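With one protein chain held back, the other chains of the complex are shown just where they sit.
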Amino acid sequence: MRYFVGIDIGSTAIKISVADENKNLVGHKISASGSMFYKYAQEALAELLKELGIDEREVVYTVATGYGRKLFKEADENISEITANAIGAQQAAKSYGNIKTIINIGGQDSKAISLDAEGNVVNFAMNDRCAAGTGKFLDVVAMNLEIGVDELSDYHFKSVGTPLSISSTCAVFAESEIIGLLGNNHSVEDIVSGVHYSIAKRIVKLVKRVGVKENVYFDGGPALNDGLVNAIENELGHKIFVPEYPQITTSYGAAVLACDAFLSESAS
Amino acid sequence: MKKVVLVLVTLLISLWADTLWLDEAKKKKCCEVKQGSVPMKELSVKSGNLQENKKLKNLSGSVLYIRDMDGKIEEHNLSGSKITFTPQYKGNYHLFLKHQEVVDGVLNVQLSTHRLYNKEGNLSCSWTKEVRGKTSDSRYLSEPLSQLPFQLMMEKTIHKHHVNCCLYVGDIIPLKVYYKGELLKDVPVDVELESGWKNTIKPNDKGMMMVEVPKSTYEQEKGDKKRSEKLLVSATYDVNESGVYDGKSYTSVHYAMSIPLSFGDTPLEYESKTLAFATVIGVMLVFSLGLYYNRRRKRKTPKEIYFDEE
Amino acid sequence: MHTEHTIETSAERQNRHKAMEAIAVLNSLKEDFKSPIRSMGYFYDLFEKVYCHHQPLHEGKAKIGTMCIQIPSEIIYALDAVPIRLCNGFYTDDEIGGDLLPQKSCPLVKATVGWFASDNFSDKPDITFSPTTCDQKTKAGAIIESFGHTVIDVGFPRTKESEESRHYWRESVKSFAVKLSKFQGKKLTRSNLESAIKKVGYAQSLYHKLTEFRKNKAVPILGVDMFLVTNAFFFDKIDEWISAVEKLVSELEQRANDGVNVAGKASPRIVYTGSPPIFPNYKIPLIIEQSDAIIVADETCSSNRMFNDMVAVDEWNLYDMIDSVSDKYLKACTCPIFTQNDDRIRRIIQLVRSYSGDGVIYQAFAGCQVYEMEQRSVLAAMEREGIPILYIESDYSPSQHGQLTTRVEAFIESLKNRKRMKK
Partner (left out) sequence: MTKNKFSLRRAVNNMNLVRFRFWFQIVAFALIVYGGYIGLDLGDKLPTFACVFNSEGTGGKCYVGELQHDLKHPLEGFVGFAGYAFLISLGMFAVWFWALNKGWCGFVCPLGTMQDWLTMVREKTKIRYSEYSWANRGKIKSIKYILLILLLLLPVMIANSVFGLPKLPNGLSMPFCDICPGRMMIPAFTGDFNQFYIDFSSKTDIVMTTIGMIMTGLFLVGSFIKKRFFCYFCPMAALQYVFSKPALLKLYKDGSKCTKCGDCYRACDMDILEIADDVTSKNLVTEDCTLCLKCVAACPEDGCLEANFMGATIFESTKEGFLVRMAMDQNKENHAH
């Protein structure tokens, strides 16, 4: 049996996906990335294979992506996360439909990618390197509100009043703004939905730069936050597709690519 | 009855002969007036009727009372043939002549009054009056003058026109006769014009006599606004009363008083009231119609269905 | 795990955006300043009702949209309708309008057009009257019409001194009245116009009472609050507005007696002029008053210009009332669209003098040509009078907030220094 591995070494986490010859996701792992990507990556891969009961020799092709990809020497090939993300999305959303636009919110950046009918990247945009409107930003907010990141969604949907928008675009200022709002005892729900909507607005602006085409695919950690998803949907005005495991789309894409690469090699 | 009237009339005619009146000499030309100087007024006493116009030579024994516009009365004993005095103020002076003599046992008391208007005045004395502006006419006495036992008095003339300085044709002069301050209700008044026209007016039960200034008889002079004509109003009254006057004794007193007036023609003589009113009405009609149509023409204000003043 | 959720319609989205804009401003009005005024609560709630919860105010009444102050509200009230002033301050609508108008055009006009484009009103005007004031509004009327709204132009002259324009405007107002009374199927009568004039006059008198308090050394009310109050007059039920302001007046009386001061001891007194701050675009006024200055008077068409000048009737008959109403909206107006406008300069100076202002802040919307063009002459005049003035160009976008703040703060500090120097 042959297996293909995709490794996405991101800023906050290392995502590893393993696919079989039919490009189906066999297993995946997410572990916090730290100072020594290489070491962690190897360990994480070893662990994952052990879990899956796959012998290292069965792994025939490995592709690394993410901005730590160069550090992973074992990789037979490495590609940019944009491409990986695109391919991953295509694959993950096969059942759903043809993906034309991808929104990715990572730990420290957010991307908008637009694809053509064949799924090739036509255009993509990234936010200015700033924490606002990224996973990190949500962490900060949750911390200030003294709730868990995973609770944000529930709070969002509980909000009845008008969302209290955060005018500051910078995470640091936003923090103080949120504290101010809390000070004037506004409901946490309204603050949360406000935060979601202000992120959503920024994201949608970003997406609009590359052009919004159905279907829209949303991945990255924050995609787990249903409230944010809803906010973005509202801002976009239509539905977006969120995969089962939004965080690993990129690594999965890498794995899929690994599979393709191996098959084409052996064919020649 | 008729006879009585006839007798009365003849009696009156006999009496005209000795009517006296004051006559103001023609005023001097303005140009001869010296700067600052106040001209001297000169009067003479005439007798007989207006046409005879005889000048009385000797005025000795006559008294002249002069009342100025403030009601102050000066008394002058006259002598010589003419009366002279120098008014200080601009305005009206009233002169009263009293001439008495006994003629075959009858004391003739001849009285006459005359209003004299002084155009010039002495500034130093009269500037206050100038500032005040003397507009109220003082032609008329308020009450009988105590110095005169018998008095023919003019009430305020009923004017048909505005200017109350002078008399015009058509004005009505109300007259009353007083004896020692008592109103006499049965003494008629004689009116006489220069032209010789005469008339006698009897008092009504209130003792009031109304003399309407008659229309001019000088056809050729019509339209000359400067023309003025003399009018003499006089009344007489006899009292059986005996006494002595400068040595001569008398058994009855005969009073006679005259008011010489002059009047001019008035616009009212030529007026047309109807035409005037017609003009006014006509102008009003034309003007208002003009306005109405002008507005109709350039009315931009919307139809009444959207606007309603109520 | 990801679930299905209902997705907003575009209208809902716009409303949410507006609501978010509105609530943000309302909150900072409520929370950022000391010694709040109880009776302002009515106005905060009113704006929240209308702009956050989109509750209609005038159900069952004919709503007459007006594109500018020049449409005589007296006549509208007389004909038993409600004037809704369509000058709009929402960035959301500004963005929508931005796609329909040149990028350089005035945000206020863009917002108004955007409002109609999104066709998303809590109180939708049944008919709109557009006075031909500035170019952009004039053209906006036509554009709005193209969305299928009834818009009727009301010819407005650009000179106020001349006799011709006087007559022209009087005729315009007359025909406006006719069209409206046609539309309403109601006669404009002596009595209903008279009472309308007196009612609006009374409303104005209340505004005058409010402004009197701002002459005090200790100013009992914020400029932004005043803007909110006058702004409410755009769309509120007049009677409720009146009674609310009556309450406000009596409370201010109390505060004045107690010497309550919403500003600091050293806070410079600002006279605000230029493009109208219309809710929720209180960006500049908020910045001013958040940086320790107090707006004591203003010369804008959303406030002072709307209330200052009164209708004076000589003969209380329809003909004279209509004329005096129309004269008020022409002769007295200090809008910069007019050829010469020394009156505006004189008004500003007079405001500075009588409200003992320390400086003038002149805000012009980027794209509001007339205000931009008059800037030079006003600045020169202030120079002559020795009145410090700051000219700011801004728009509705929430960005450039920080940079504006720094400019305003710098100006205000300079004013403070001047004050100290004087002492």
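Which chain is which? They are A, B and C, in the order written, and residues in each are numbered from 1.
Going forward, a contact is a pair of C-beta atoms (placed from the backbone, for glycine too) under 8 Å apart; a residue touches a chain by one contact, two chains touch by 3 or more.
Everything numeric here is computed off the predicted structure, so don't read it as measured data.
A.B. asks: Which shown chains does the hidden chain touch?
C.D. replies: When the full complex is considered, the omitted chain touches B, C.
A.B. asks: Out of C:Leu57, C:Val178, C:Ala218 or C:Met310, which residue would touch the omitted chain in the full complex?
C.D. replies: That would be C:Met310, which touches the missing chain.
A.B. asks: Tell me which of C:Glu31, C:Asp239 or C:Glu383 is the one touching the absent chain.
C.D. replies: C:Asp239
A.B. asks: Which one touches the absent chain: C:Glu161, C:Asp258 or C:Glu383?
C.D. replies: C:Glu161
A.B. asks: Would you write out the residues of chain C that touch the absent chain, in ascending order?
C.D. replies: With respect to the unshown chain, the touching residues of chain C are 161, 163, 190, 195, 198-199, 201-202, 204-205, 208-209, 212, 239, 242-243, 253, 308-315, 317-320, 323-324, 327-328, 331-332, 334, 343, 346-347, 349-350, 353.
A.B. asks: Pick out the residues on chain B that sit against the missing chain.
C.D. replies: 30-31, 33-36, 38, 90, 119-123, 127, 130-133, 135-136, 159-164, 222-223, 225-226, 265, 267-273, 275-277, 279-284, 287-288, 291, 295, 301, 309
One rule holds for everything that comes next: only the chains that are shown with their structure count from here on.
A.B. asks: Express in whole angstrom the distance between the two chain centres, defined as the mean CA positions of chain A and chain B.
C.D. replies: One centre to the other, that is 128 Å.
A.B. asks: Can you list the residues of chain C that touch 2 or more other chains?
C.D. replies: In chain C, no residue touches two or more other chains.
A.B. asks: For chain B, what residues touch not just one other chain but two or more?
C.D. replies: Chain B, residues with two or more chain partners: not present.
A.B. asks: Could you list, by residue number, the parts of chain C that touch chain A in their complex?
C.D. replies: Those residues of chain C that touch chain A are 1-3, 5, 7-10, 12-13, 16, 19-24, 27, 30-31, 52, 398, 401.
A.B. asks: What residues on chain A touch chain C, complex-wise?
C.D. replies: Residue list for chain A touching chain C: 161-165, 167, 181, 184, 186, 194, 197, 223-224, 226, 229-230, 233-235, 237-239, 242, 244.
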